[in-house]
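Yeah, one chain of the complex is gone here, protein chain that is, but the others are all in their spots.
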Amino acid sequence: MSARLRAWLLVTPATLLVVLFLVLPVLSTLATTFGDPKGVFAPYATFFNSRFRMTVLWRTMEVAVITTIVSVAVGFATAWVVAKAPGRARSLLIIAAVFPLLTGVVVRSFAWLVILGKNGILNNFLIWTGLISEPLSMLYTQGSVIVAMIYLFVPLMILTLVGVLEGIPQDLTDAAASLGATPAATFRQVILPMAVPGLIVGSVLVFTGSFTSYATPQLLGGERQMMMGTFLYQRAMVTFDWVGASTIAAVMVVVTLTTVLFMSKLARKLNPVAG
Amino acid sequence: MQNKTHPLLIAFAVLVFFFLLGPLVIIIGSALSETSYLTFPPQGLTLHWFENIFEISAFRRTMATSFMLAVGGTALSMLIGIPAAYALARYRVEIPRFLGNVYVLPILIPEIVLGFSLMKSLATGLGLPITLSLLVGHALLVLPYCVRVVGASLNNFDFSIEEAAVSLGCTRAKAFFTVVLPNIQAGIIAGFILAFITSLNDVSVSIFLTGPGVSTLPIQLLAHMEQFFDPTIASVSVLLMLVTVAVMAIVERTLGLTFLTK
């Protein structure tokens, strides 16, 4: 048997799985959106002309962007401390970041239900301190969704950036210092530019993850704070509007793929290291 | 260390970790409360709510489904993912580069879109039974983990060892099982366990594929939360956290948790 044949036989099952059960079904979903008798782009016209749909899209964008920005800032600062921490502390901190990451989305979102609820911990605490007299309704607001999303994605950001920061050789920062760069200058001129590709990768993960999330907006946003994920589910499984649901799916695919492609191009441009 | 980290930054990081772990501690606390509603700090201590999980048949059933789905889906995915990862690492010339990207498509395509599309094509279109659709969906969902993590191990593997085995009279297949496999064992175990936990926690794909009589634990949890707000959910969450702890222990033993920072 030739090496080429053997190689192809080995990759065939996995490739078939992806092609048959991912590529074709997703393409069929996208195709659905162009088969409307009212016109090829009719479902999209409906989508982009509907005030409600656009509100959902923009809300989702807004939540994803805010989540990404906060996660990057929080994650970078924390990753810095983790990367610099001495051996044992560093391992403990990594464990502390991995634990929530590997705990399910439902469990982690549920925690915020307990914290932010009418009789939740935060309300009880605020009443106890006397800051408020009546419980605030914090659930089912954009704020509650964003807080839970940040909670969801900060560990991912920390772990990504710890890897990035530790990938910057100590020799480089030593070299910068020996050439007269102050710690601030070293950070600005060496560490930051070298971390940019990692920051972009992390941002893409967080943005696409929060843009397409389902469980968190479902639990903490509810009907009032419908996002693309929950909206897709509602269209598909509650109103059985499959064309509408497919259109939402198409918009989600386009937004995530564009983000991934654009950002990875940007990362390559900002990262001349690879030459 | 020569570059001291600024104390304010350290204080900030401490706050962040408090933010990350605090909510999980709250869940553990409220799972132990004697009250029939969720509260923290717990009032009284009881394991009653843990017993309660097993008294609710929906939890018993979905727990079994989720566990079998995670094991079955991951096993299926490994069965086809390991050969692919091996071919990608071993036959760099024969296999086009882009094929490696095909196996990460399940991460690239929004999960919820994948779930919806699978529901349309498999469950409704082909009339596949729910369990089978779920199995396919989960196998697909975890394929990137299988190929990537095993692939990382294979990239560190020196294939001349395999050639040495063949030169000593092993058949190709025997060389794979006796020389390659034992050397990438750590990657396979770690990949399996990461895939397992991903499958176990999945919502976005499963939500479309579950149906009458067949559901998974996270979906059941979501449904339960919308109706009840008692410590049972918290205690199921605690059980799931225990699974996470076990998963972390295994990953630490195999590839080390720092693997996850790469």
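Letters A and B mark the chains in the order given here, with residues in each chain numbered from 1 onward.
To be clear about the criterion, a contact is a pair of C-beta atoms (placed from the backbone, for glycine too) under 8 Å apart; a residue touches a chain by one contact, two chains touch by 3 or more.
Keep this in mind: contacts and distances are computed from a predicted model.
Novice: Which name from "Fe-S oxidoreductase", "Spermidine/putrescine ABC transporter ATPase", "Iron complex transport system substrate-binding protein" or "glycine dehydrogenase (aminomethyl-transferring)" does UniProt give the chain that's left off?
Specialist: So, among "Fe-S oxidoreductase", "Spermidine/putrescine ABC transporter ATPase", "Iron complex transport system substrate-binding protein" or "glycine dehydrogenase (aminomethyl-transferring)", the name matching the hidden chain's UniProt entry is "Spermidine/putrescine ABC transporter ATPase".
Novice: From the listed residues A:N119, A:S137 or A:T182, report the one that touches the chain absent from this view.
Specialist: Of these options, the touching residue for the absent chain is A:T182.
Novice: Can you work out which residue in A:L24, A:I127 or A:V190 touches the chain that's missing from view?
Specialist: Only one listed residue reaches the unshown chain, and that is A:V190.
Novice: Using the touch rule from the top, list residues of chain A that touch the missing partner.
Specialist: 169, 171-172, 174-183, 185-186, 189-190, 193-194, 271-275
Going forward, only the chains that are shown with their structure count from here on.
Novice: Using mean CA coordinates as chain centres, what's the chain A-chain B distance in Å?
Specialist: About 17 Å separates the centre of chain A from that of chain B.
Novice: Using the touch definition up top, name the residues of chain A that touch chain B in the complex.
Specialist: Residue list for chain A touching chain B: 3-4, 6-8, 10-11, 13-15, 17-19, 21-26, 28-29, 32, 74, 77-78, 80-82, 84-86, 91, 93-108, 110-115, 117, 119, 121, 151, 154-155, 158-160, 162-163, 166, 173, 183, 208, 211-215, 218-219, 229, 232-233, 236-237, 242, 245-246, 249, 252-253, 256-257, 260.
Novice: Note which residues of chain B are touching chain A in the complex, please.
Specialist: Where chain B meets chain A, its residues are 1, 3, 5, 9-10, 12-13, 16-17, 19-21, 23-24, 26-27, 30, 37-40, 79-81, 83-84, 86-88, 90-91, 94-95, 99, 102-103, 105-106, 108-114, 116-122, 136-137, 139-140, 143, 147, 172, 197, 200-201, 203-204, 207-208, 218, 221-222, 225, 229, 233-234, 237, 240-241, 244-245, 247-248, 257-258, 260-262.
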